[in-house]
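Omission of a single protein chain aside, the complex is shown with its protein chains in their original locations.
The block that comes next holds chain A.
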Amino acid sequence: MGWEEKQVRGYSEFVQTAQRYHGRPIFALFCGDKDAAGRSWCPDCVTAEPVVRKELHNMPDESVFIYCLVGDRTYWKDPNNEFRKNLKLTGVPTLLKYGTPQKLVEEECFKAELVRMLFTED
């Protein structure tokens, strides 16, 4: 069956989507919002996204890849935002395997080998 991608924006959409696919491996990439021209305010996210996308084929069958825009820069900088509070995210970009302690943060997401390791680890 391969894998599928879901694009969401904001915390509640993320949680709803993750819950819908409970039981399947779920990987999520969190990035800053993109402007009308499609560029994110977060330069590291711009670097990481193509690296991650190139490794997606390594995810196990039936995986769901959730691409989640977290919000604008001001929202993200707020130390009490829902992503920080509930998902314990500390930076963007963050790539994680939902429901496990496995995640890659910021520059770690630039490394194809680490991304591949996250997708193929069991």
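Here is the rule we go by: a contact is a pair of C-beta atoms (placed from the backbone, for glycine too) under 8 Å apart; a residue touches a chain by one contact, two chains touch by 3 or more; residues count from 1.
Criterion: contacts and distances are computed from a predicted model.
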{"item": "Identity of the absent chain, which is to be given by its UniProt protein name, from \"AL3B1 dehydrogenase\", \"Metaxin\", \"Small ribosomal subunit protein uS19m\" or \"Thioredoxin reductase 1, cytoplasmic\"", "value": "\"Thioredoxin reductase 1, cytoplasmic\""}
{"item": "Given A:23, A:79 or A:101, the one touching the chain that is not displayed", "value": "A:101"}
{"item": "Residues in chain A touching the chain absent from view", "value": "100-104, 108, 111, 113-114, 117, 121"}
